[in-house]
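Here the complex is missing a single protein chain, while all its other protein chains stay put.
For reference, chains read A, B and C in written order, and residue numbers begin at 1 within each chain.
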Amino acid sequence: MGSSFGNLFRISTFGESHGGGVGVIVEGCPPRLDLDLEEIQRELDRRRPGQSHITTPRQEADRVEVLSGLLDGTTTLGTPIAMLVRNKDQRPGDYKDMAVAFRPSHADATYQVKYGIQARSGGGRASARETIGRVAAGAIAKQLLRKVAGTEVLAWVKRIHTIEASIDPQGVNLADVESNIVRCPDQQIAGRMVERIEAIGREGDSCGGVIECVVRQPRNGLGMPVFDKLEADLAKAVMSLPATKGFEIGSGFDGTRLKGSEHNDSFIPAEDGRLRTVTNNSGESIVIRVAFKPTATIRKEQQTVDSDGNATTLAAKGRHDPCVLPRAVPMVEAMVALVLADHLLRQQGQCSLW
Amino acid sequence: MGSSFGNLFRISTFGESHGGGVGVIVEGCPPRLDLDLEEIQRELDRRRPGQSHITTPRQEADRVEVLSGLLDGTTTLGTPIAMLVRNKDQRPGDYKDMAVAFRPSHADATYQVKYGIQARSGGGRASARETIGRVAAGAIAKQLLRKVAGTEVLAWVKRIHTIEASIDPQGVNLADVESNIVRCPDQQIAGRMVERIEAIGREGDSCGGVIECVVRQPRNGLGMPVFDKLEADLAKAVMSLPATKGFEIGSGFDGTRLKGSEHNDSFIPAEDGRLRTVTNNSGESIVIRVAFKPTATIRKEQQTVDSDGNATTLAAKGRHDPCVLPRAVPMVEAMVALVLADHLLRQQGQCSLW
Amino acid sequence: MGSSFGNLFRISTFGESHGGGVGVIVEGCPPRLDLDLEEIQRELDRRRPGQSHITTPRQEADRVEVLSGLLDGTTTLGTPIAMLVRNKDQRPGDYKDMAVAFRPSHADATYQVKYGIQARSGGGRASARETIGRVAAGAIAKQLLRKVAGTEVLAWVKRIHTIEASIDPQGVNLADVESNIVRCPDQQIAGRMVERIEAIGREGDSCGGVIECVVRQPRNGLGMPVFDKLEADLAKAVMSLPATKGFEIGSGFDGTRLKGSEHNDSFIPAEDGRLRTVTNNSGESIVIRVAFKPTATIRKEQQTVDSDGNATTLAAKGRHDPCVLPRAVPMVEAMVALVLADHLLRQQGQCSLW
Partner (left out) sequence: MGSSFGNLFRISTFGESHGGGVGVIVEGCPPRLDLDLEEIQRELDRRRPGQSHITTPRQEADRVEVLSGLLDGTTTLGTPIAMLVRNKDQRPGDYKDMAVAFRPSHADATYQVKYGIQARSGGGRASARETIGRVAAGAIAKQLLRKVAGTEVLAWVKRIHTIEASIDPQGVNLADVESNIVRCPDQQIAGRMVERIEAIGREGDSCGGVIECVVRQPRNGLGMPVFDKLEADLAKAVMSLPATKGFEIGSGFDGTRLKGSEHNDSFIPAEDGRLRTVTNNSGESIVIRVAFKPTATIRKEQQTVDSDGNATTLAAKGRHDPCVLPRAVPMVEAMVALVLADHLLRQQGQCSLW
């Protein structure tokens, strides 16, 4: 447990930032699904470092190798699909100071307290490299969802620091999201976001923000009472990503300021027999928002404690993202797609026999 | 799955609002724990309907019977602890209209779409009665946490509709929370909250708000990389409660407006060898907030669709809470305690052998 | 864990021999299954004590109450089905000596060593009463399997002590099995088995034997590579029953004396497109055999150790079965049906989407 996620469509990730590599096993994928491997690679490219000047300049190609589970390298056999990305750029020297002085608000100290040991370089398992396995697996989940129900999962940056965009979740498309390096579909706001990240990065500081994600055309009936409600599993999924601090669905925190008569989504008859609602506070299509804190590792000098318990200061020397959000967009999509794929199979298992 | 929660300290709930009863099995509780059964009952009393004039006037005693797992009715055997609360007040007549017309933003329609069938009265599994099992199990988890690590889990109402209290999570205590019927430890604000609920209730309408919860003195090292982080499991836990729409931990959504240098919790040396932090954005003790939407079932007439797909209107006749938050406080505490108890056992299993 | 079994069709049992009752929650049952509750009760009647003079004379009606999960008491809602059987006949006095002196080859000592505590009377969780939940849940699984695939699960006593019957698994039917109190479909051998049990019982001793079970018309494709093979899950299922010491499938231990050319089941073309085999060593229909040891609790005086670690002797005073096999027949059927129902849903979940 801990490094596995899902029930029927289940993934297990492995790997530290430095070492042989990182990867994932996808268990339970339906057989006879024709995979587009290039699409998996494209998703990994969206999360890789060095993709633009507002991300860390580390250059990691992150080429994925599929080790198992496919016939002729394309069609799923129904057996575990293992994927491996080798670690290339290790540069342990940059992290040397951190091995001694715990990075404030970073998982360094947490690992040491929990396990009595920790990977000495590069963040170990807490490194963002761990999400490579999630994104690769999520790319398979997306292809499954598209084939079965035409479901689309799409995320974008809604806010960077204090600069917020207002996006219509029904109208946004992937091309708009990918048209700029910050992944905000409002091009004008996107420009201001980039400038803000540049400015904060120059200070040796970092910033956070909010990512929004829509699921369009989810299959009817997904989600299970009472603990595995879709909102519960989605919350867990995205709150397991590094640096997340909050989760909202539908009307979220703001909706709690409405009265029931204002908040309820009235049902209206629809021609196709589906239930339609006038508004979407509770969710015909699904909209979530995720809060990401500012990157913990910064170049500015900070007060901390070293592994001997003595007060000291720390200024990070590694090449870190001043803002994780542009690279976190495909991570959010991946986690959401994994939840939906799992629930698709669970729904199919229990409710499609007659 | 779906009705079970946790891994080592694991609960499974059962029961619809109407029928033989509701309850829970608690699996994995350590043996030789002396349980205070009255404390379990007291927690159930905090969530039962009819406890004050701002909750539903339904009178349900909700007396719990422990069916198994105890020696001499007090000491855990290490085997499953089954607890049952009989359903007393059924009054199916009040729900008759709802069986036909789907309640807007209620789980009625969801169950019908998913299963092709639904409990015809009282909300079935989606009824708040289902949380009886959670609260009873959570009361055991609390006693376990207190014994092992002196851990305390305490929640309160932070906001009702637009009326918000500012509470210091380190200083609040149970007596303050329980000193008024809305469960807000700021007595003056609490009074205004009660008035607001009364006013909205008189309109036949409903309101939501925010519950805050603190975990003081959590055992060191809880939480697991990478999917079962404490924040991820806490998010799932509370987002599985009825009517929740959002989750925050530590600095939450507001923290995303800070820079890294402002947000990071600097470590400082502590005399007891524990790691201390100057601030608590990332969480030495744990503070979470949960958004609850306004109750879906209201007396005001609403537009909806009946089970034949025809447009109709609905005005609920049942005795429903105009605001679920006062009764949801023990539910939030229970879910948080269940997560911590589970992680306590998981940490013990992996990391205490030498 | 430990008291739960299955993945998608999942049961959790609870209850000690003495206390409020024993029972089970069945999670994951498909919705809209019309249950025959009388059939569930009939299965419980097959396992209840006092059913004949060769079982324990304890009289326990074991009437099952369904607490949840059904609409109008007959149709599954897709939500957890909880079933409860109250404990009636407690007579703790009979067990008083055993609470002190550990019963040789009984689970008494095991519980004490594991948990540092044990139920003082009646065997606690190790009592055969725990199997009530399994049999009740298995009765639901059987109805599910019959509806979906016409699958039939049938077991019988193949050997008592040294008296063995030779039964054709394809030809035997329930009426033959139930036509005598020992549940061996060969009526002549059955008579000799009854005499043997009577004779051994008169000596204050006990005996074991072998139960055989067939699954006819299992749905194609059940079982999963590599750990959850059908034979692996069936082995676990029946080896979790009290007093079991061995498991065989198909040709079993004897088949290991054959050469590959003798053992292999050659495929032959079949008119219905299914794959047929000339022989059935590997299993077109599934045949298993389970070894049950002689009942541990006997009236004969035995050498043992008391809870203070001193040597003593013990002669059981309770009313115990001299041979568990007649009552174990429905238990074996139940466990086998539970495995098949779970794999049915798992197969459906992964492999029926297109």
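The working rule: contacts are C-beta pairs under 8 Å (C-beta built on N, C-alpha and C of every residue); 3 or more make two chains touch, one makes a residue touch a chain.
The model shown is predicted, which means the values in this text are computed figures rather than measured ones.
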Original post:
Taking the entire complex into account, which one of C:27, C:43 or C:130 touches the absent chain?
Top reply: C:130
Original post:
So which of C:13, C:55 or C:151 would be touching the chain we can't see?
Top reply: C:13
**OP:** May I ask which residue of C:161, C:192, C:216 or C:317 touches the chain that does not appear here?
**Re:** C:161
Subject >> Interface with the undisplayed chain - residues on subunit C >> reply: 1-5, 7, 13, 102, 104-105, 107, 109-111, 113-116, 125-126, 130, 159, 161-162, 200, 203, 205-210, 220-229, 231-237, 239-240, 244-253, 255-269, 273, 275, 277-278, 281-282, 291-298, 300, 302-305, 309-311, 346-347, 351
Original post:
If the missing chain were put back, which residues of subunit A would it touch?
Top reply: 1-4, 7-8, 10, 12-16, 19-23, 25, 27-28, 31-32, 65-71, 75-82, 84, 114-120, 124-125
Original post:
Residue-wise, where is subunit B in contact with the chain that is not depicted?
Top reply: 7-8, 28-32, 78-79, 147-148, 225, 344-346, 348-354
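Here, only the chains that are shown with their structure count from here on.
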Subject >> Fraction-based call for subunit C against subunit B, same above half, different below >> reply: same
**OP:** Between subunit A and subunit C, tell me the centre distance in angstrom, where each centre is the average of that chain's C-alpha atoms.
**Re:** 46
Subject >> Chain centre separation (subunit A, subunit B; CA means) in Å >> reply: 27
Subject >> Gap in Å, rounded to a whole number, between the CA centres of subunit C and subunit B >> reply: 38
**OP:** Spell out, as numbers or ranges, the residues of subunit B touching 2 or more other chains.
**Re:** 1-4, 7, 13, 111, 114-116, 125
